[in-house]
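Quick one: the structure is below, and I'll ask about it shortly.
Other chains dropped; remaining ones untouched in position.
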Amino acid sequence: MSHNSFGHLFRVTTWGESHGAAIGCVVDGCPPRIALTEADIQPYLDLRRPGASRFVTQRQEPDQVRILSGTFEGLTTGTPISLLIENQDQRSKDYGEIKDRFRPGHADLTYELKYGIRDYRGGGRSSARETAMRVAAGAVARKVLDGVTIRGALVQMGDDRIDRAAWDWAATAENEFWCPDRAAAARWEQRLLEARKSGSSLGAVIEVVAEGVPPGLGAPIYGKLDADIAAALMGINAVKGVEIGEGFAAAALTGEANADEMRMGPDGRVIFGDNHAGGVLGGISTGQPIVARFAVKPTSSILTPRRSVDRFGQEVEVLTRGRHDPCVGIRAVPVGEAMLALVLADHLLRHRAQNPDAPSEARLPRN
Amino acid sequence: MSHNSFGHLFRVTTWGESHGAAIGCVVDGCPPRIALTEADIQPYLDLRRPGASRFVTQRQEPDQVRILSGTFEGLTTGTPISLLIENQDQRSKDYGEIKDRFRPGHADLTYELKYGIRDYRGGGRSSARETAMRVAAGAVARKVLDGVTIRGALVQMGDDRIDRAAWDWAATAENEFWCPDRAAAARWEQRLLEARKSGSSLGAVIEVVAEGVPPGLGAPIYGKLDADIAAALMGINAVKGVEIGEGFAAAALTGEANADEMRMGPDGRVIFGDNHAGGVLGGISTGQPIVARFAVKPTSSILTPRRSVDRFGQEVEVLTRGRHDPCVGIRAVPVGEAMLALVLADHLLRHRAQNPDAPSEARLPRN
Amino acid sequence: MSHNSFGHLFRVTTWGESHGAAIGCVVDGCPPRIALTEADIQPYLDLRRPGASRFVTQRQEPDQVRILSGTFEGLTTGTPISLLIENQDQRSKDYGEIKDRFRPGHADLTYELKYGIRDYRGGGRSSARETAMRVAAGAVARKVLDGVTIRGALVQMGDDRIDRAAWDWAATAENEFWCPDRAAAARWEQRLLEARKSGSSLGAVIEVVAEGVPPGLGAPIYGKLDADIAAALMGINAVKGVEIGEGFAAAALTGEANADEMRMGPDGRVIFGDNHAGGVLGGISTGQPIVARFAVKPTSSILTPRRSVDRFGQEVEVLTRGRHDPCVGIRAVPVGEAMLALVLADHLLRHRAQNPDAPSEARLPRN
């Protein structure tokens, strides 16, 4: 049991603080003989990188990842893969004023109460900076998930949702918000500029989708695929809610509207009439796309002064200067994709261990 | 790694199928010298029991629990506690017609694709019957959580939400729905009778609350309290969404509205202005009430015929007779409470292992 | 992490005390569609059973095992297998005199210091009775290990070792000691009668051998096959030493004498000149027989009075009446076999998860 590891068979352990010398992770359990170099990982880090657009923190971090172990001549060897990124642009002096003060909505108070000590610089271990290593590890997981496509999109900013009829995956690469609805992206740009100007911040909802997932991933009771996805996404900084498929809206449907009917495709494949289930039934993947959503609260680091307390039990006012994301949900998109990749890679190995002969497609009759 | 175990230090392993000889669980890691007899567990089972009201399955199960190990002269000994309930009212013949057919919205297909075999009687391992053992184990967890009160309520049935202003915990014991709003309970009774009459079913949203939780439970990154709660609740049968505190609604708030301000109480306690966070910041408990909600889809076992497929790859029509809950969310209330208790008991032990001197209340300055 | 579970993917959790209502275990992770009934398990329990010969405890336990879950129509389903044995012949009054006294060489004192409570009747949880469930679970593991033969033999009783040149596996079934050397068996019978008559007891060394194990089981660093075998065997009651292959004698060999030379067999198989390694190199199986030995201390429950202390801090004399094994090593033979089976089944699944294409035989060139 480790508080800083994720996964069981495909297992990632991250380490590092926002303003330490470096951040890194160890990926253990990766199968051998998979082609892997830094070039497989770097593009995903570049997408998450701070300083990359007007709408994210202006901290400048090149986030160049190095593979320190676990590969040989460009192939994985089955031994642990150590990844490392050096921290470069730590402006720790920005944080002097929160040394003894607890920012509302942050982990400052809870770290103090739990550990009696904290590296307050940039949030230390609780900083979203740690998610860079999730993205890096997620890139390795994608290599394990041959044939699986994992994508994410921002589907709500503040209270403004996209029009799902306008969904175009191509649009997500055209704007700075991973927004699949071009009209919504234009509205959001305006909103975000206003929020930043007023020293405020906005929340968001992200949807992540995995296509090409074989059936059978997951397990009946406490190794459920959806339960592990829920933990993975809820564990991202600032996330307060997670849904699979129809999610909370399922509560308002009738049983006959919600249960996805099945029929047979021409090639023996099971075809579902709809995907209210989000690709998971009884905790096990159906072969349909896995669909999950998560809600990210508005950044708590804002320029508006807030009432709070300090280490000595005094009431104080806190205002967070630093360089922050006005909508931290934006950079959570690649992180959500990465967490989904980590869950799926882990479950692929778990499934294979117990069921080596299980089919990779939802065909009937099963062999 | 076990697919049928929950928790790390306070660890529960359940076993059993809906129509097998018995169901049971092993609770490992319980501290010694805690008073524990069957009488501590049975009341919680009685609340979840099938056949107890008009609105739940009419299967008759006394659900009498036996403690087979781990206690001596009425006290826990620190060794594994084995709990067992014999199955009594298995009408397996009800299930002959789903032997080869996959019910929409059920785990029938995914079990077949994963394992190539399934105990189809009553859903086998995927039956909600397994949750009886979670409730039993949860009762043990409550004994470990001295000073903590865990309660649950149904806050939405179908698309009908309660009026939060009318919330009265006492009301939850007065109706058959754990509904804290008496007016809503009256409406729901009507709706549920109609749904059952028409061979349909309804979804629900449940809220669970833990009061008296010490600060410091949880851990920064992958041992987050909220992530573990999310997995625990999403792992309950038929659940499709989980929220902590403000949940999805947080996405629509501004940073200044969402971040809970703090001030000092007269006795050195930290007081929060609100509890948008749901008692968790940075994955660690704040000392405020833990508040979580989860959405349960409408029962997929309905009397309305549905299109589906069978084991041989033929298209068929399925209609689920059996004895089912028209709103399975009702019986999920004690299960949600139990899962929250299990997460908290586990985290209490985990916290204590690393931080034996941490304070049990949110007071400042910390010692 | 559970203190009462063994294995990771093929995972066994045992429960129960010597004089409780029953003992049992849950086997989780067993692959589906393996033929399994009580008849596959019972023969191994019969070999370990108390009361079966003059030289073991005279407690009469039929040890009839029941499968309560995890199989359907004679096949495993991939869900947890619950096994249960009822205790029958508990003569708890035998133990009244050790209620407050700590028997030398037993866990009485350490349980008291750790837990502050103990079920003293028959040793409670620390009784060798628990090993019945290891044997039962081991029988399930053997079913997973298709093509692997696991056998054990007593190779030393007291200071009397067998003549390895006289080794005949068939002999182990002919005497009451699992002794592969008929001449030694005759001597041991005499010694054991004398030991019992004088109220004393004898230690033993057991060798367990697994043939047909595929290469590749184990992992480089902390998932080493030999390390897990060491833990499995050292974890058997009363064991004080474990060896793999040449074991402690390897320390006295030169490098050239100890390192097993290799050559090619006619069919592309690697043939080893010798098996000093005991079938494991670098923590990974070579495809040769796995050979391990473990030393069992003489039974501490003896009729000779010994100096000790009691719960109140008083010095006392202790003499253990009860019904005990004069050489507990004898009944440890089937337990050692079972533990080896559990380790191998677990590692087979672990290996398969990461290396699904690895060959099942040591042939070169590897595909």
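Letters A, B and C mark the chains in the order given here, with residues in each chain numbered from 1 onward.
As a working rule, a residue touches a chain if its C-beta (ideal position, glycine included) is under 8 Å from a C-beta of that chain, and two chains touch if they have at least 3 such contacts.
Since the structure is predicted, the reported quantities are computational estimates derived from the model, not experimental observations.
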Message: Just want to confirm the stoichiometry: 3 copies shown, so how many copies does the whole thing hold?
response: 4
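Methods note: only the chains that are shown with their structure count from here on.
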- request: Work through the pairs of chains, note which ones touch, and then classify the graph as line, ring, star, complete or other.
  value: complete
- request: State the chain with the largest centre-to-centre distance from chain C, centres being mean CA positions.
  value: A
- request: Taking all protein C-alpha atoms shown, work out their mean, then name the chain whose own C-alpha mean is nearest to it.
  value: B
- line: CA centroids of chain A and chain C: separation to the nearest Å works out as 45
- prompt: Going by the touch rule set out above, which residues of chain C reach two or more other chains?
  reply: 1, 9, 29, 32, 78-79
Field: Complex interface listing, chain C residues touching chain A
entry: 1, 9, 29-32, 78-79, 220, 349-350, 352-356
- line: So, in the complex, the side of chain B touching chain A is made of residues 1-6, 8-9, 14, 102-107, 109-116, 125-126, 130, 156-159, 195, 200-205, 215-216, 218-224, 226-235, 237, 240-264, 268, 270, 273, 276-278, 281-287, 295-302, 304, 306-315, 329, 350-351, 355, 357-359, 362-367
Message: Considering only the defined contacts, which chain C positions touch chain B in the complex?
response: 1-5, 8-9, 11, 13-17, 20-24, 26, 28-29, 32-33, 66, 68-70, 72, 75, 77-82, 114-119, 124-125
